[in-house]
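Excluded from the complex is one protein chain; the other protein chains are retained at their positions.
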Amino acid sequence: MKAAILVFPGINRERDMARTLKLVSGRDPAMVWHAETALPAGTDLVVIPGGFSYGDYLRCGAIAARAPVMDAVRAHAAKGGLVLGVCNGFQILCESGLLPGLLMRNAGLKFICRDVYLRVERADTPFTAGYKKNQVIRVPVAHGEGNYIADGETIAKLEGEGRVLYRYASPDGMIDPDWNHNGAMNAIAGIVSERGNVLGMMPHPENHVDAAIGPTDGRGLFAGLNDHLAKAA
Amino acid sequence: MKARVTVTLKSGVLDPQGKAIEGALRSLGVDGVTSVRQGKVFDIELAGGDKAGAEAALKQAAEKLLANMVIENYRVEVLG
Amino acid sequence: MKARVTVTLKSGVLDPQGKAIEGALRSLGVDGVTSVRQGKVFDIELAGGDKAGAEAALKQAAEKLLANMVIENYRVEVLG
Partner (left out) sequence: MAIRNEPTVTPQLVAEHGLKPDEYERILALIGRTPTFTELGIFSAMWNEHCSYKSSKVHLRGLPISAPWVIQGPGENAGVIDIGDGLAVVFKMESHNHPSYIEPYQGATTGVGGILRDVFTMGARPIACLDALSFGDPKHPKTRQLVAGVVAGVGGYGNSFGVPTVGGQMRFHPRYNGNNLVNAMAVGLAEADKIFYAAASGVGMPIVYLGSKTGRDGIHGATMASAEFGADAEEKRPTVQVGDPFSEKLLLEACLEIMEKDCVIAIQDMGAAGLTCSAVEMGAKGDLGVDLDLDAVPCRETGMSAYEMMLSESQERMLMVLKPEKEQEAAAIFRKWGLDFAIVGRTTPTQRFIVRHGGDVMVDLPIKELGDEAPVYNRPFVETPKRAVIDAKDVKHPMAVADALETLLATPELCSKRWVWEQYDHVIGGNTVQRPGGDAAVVRVQDGPKALALTADVTPRYCEADPYEGGKQAVAEAWRNITAVGGRPLAITDNLNFGNPEKPEIMGQFVGCIRGIGEACKALDFPVVSGNVSLYNETNGRGILPTPTIGGVGLLDDFTRSATLAFKTGGEAILLIGDTAGWLGQSVYLRDIGGREEGAPPPVDLAVEKRNGDLVRSLIVDGQATAVHDLSDGGLLVALAEMAMASGIGATLDATEDHAFWFGEDQARYLVTTRDADAVTARAKAAGVPVRRLGVTGGAVLTLPGERPILITKLRDRHEAWLPAYMADAIVGA
């Protein structure tokens, strides 16, 4: 897996992500500065990590979405290359038009950091291959604006095409408003693009990979990607 | 030149913050509030004196960055 | 009745938002921008038709809640 992590000013989970990618794939990812106009040759996974790019001062992810490096990401995605956006990364992907919809302020209007449960909606994608369908995983969230919204048509399309890969759920996998901490529509935690090669998700699987620290449920996502790319190679 | 770009949510888009403020105003005893929607203003200073040019530049700014056209509308006023 | 309350930062108060947006506009090639300050608008609907009463109520709302009087100014417009 030749991963490249984008670094925008104000991003702050790039080290967490790099450490996880190294742990799972054995290989250090490339760190790519926002002002670059090309990705390192042979990049097969672009990761946009969490943080507060440009302070999230206008709208979350809005300024980063318009940075030079994003044209390279668009081109990579257009060729079918894999892109993973986590938290601020998801917001940036929505703002850049690579994913539909938007992330609004949490319904409770507060930043929330806690472990949540996600139901894996399907296992037949590169981003979920490390899990079983309907498996429930426990991962942390840490965001103030993770409340996914889109118009009715878009939601219907996402659902109809099976593009919702992760949903907030109860520990036993039930969809329940009490376990949807940010109020996202249809409890959406993560979606993929039409071609299925761009994933955006709010939770932080990269923070749950190390048994010494706590749960390791986040590992499956990266292990699945790693296997998928190894097979493809 | 001074200009103001006002960005507001499209009608129909949910505004949880506006809702919360609505509730807060009510509990503060401000009477008669039936709805609150929150938006943004950008007060922008521009070099030069070309009003039409400024207006065009700001429209472009609004569409490219200041507003998210999926959920927001914008309005440009060049005050001169 | 419709009204708008506009809240802006007092001059001299640091506006990190405005500063970041200014930089972004520049790198997007929007010409001539020399400064950006960000503020908020609240579009408020009120029941009844008492314009003076609405204005007074909104002033109170602005001072108690909508504006942070330590760093912000506000303006109330009742549009009728």
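Note that the chains take the letters A, B and C in the order they are written out, and that residue 1 is the start of every chain.
The working rule: a contact is a pair of C-beta atoms (placed from the backbone, for glycine too) under 8 Å apart; a residue touches a chain by one contact, two chains touch by 3 or more.
These numbers come from a predicted model, not from an experiment.
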item	value
Among A:G55, A:G173 or A:G196, the residue in touch with the chain that has been omitted	A:G55
Omitted-chain contact residue, chosen from A:P29, A:P126 or A:P140	A:P140
Residues in chain C touching the chain absent from view	7, 10-16, 19-20, 23, 40, 42, 65-68, 70-71
Touch residues of chain A, complete complex, unshown partner	9-10, 12-13, 15-16, 19-20, 50-52, 54-57, 109-114, 140, 142, 144, 204, 206-207, 209-210, 212-214
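In the analysis below, only the chains that are shown with their structure count from here on.
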item	value
Distance from chain B to chain A - Cα centre to Cα centre, in angstrom	30
Interchain centroid distance [CA atoms averaged], chain B/chain C, Å	9
In chain A, residues with contacts to at least two other chains	58, 63, 66
Multi-chain contact sites of chain B, meaning residues that touch two or more partners	64-66
In the complex with chain B, residue positions of chain A that touch it	58-59, 62-63, 66, 95, 101-102, 104-105, 107, 109, 147, 149, 183
Chain A to chain C touching residues, read off their complex	54-55, 57-58, 63, 66
Of all residues in chain C, those that touch chain A in their complex	16-17, 20-21, 24, 28, 38
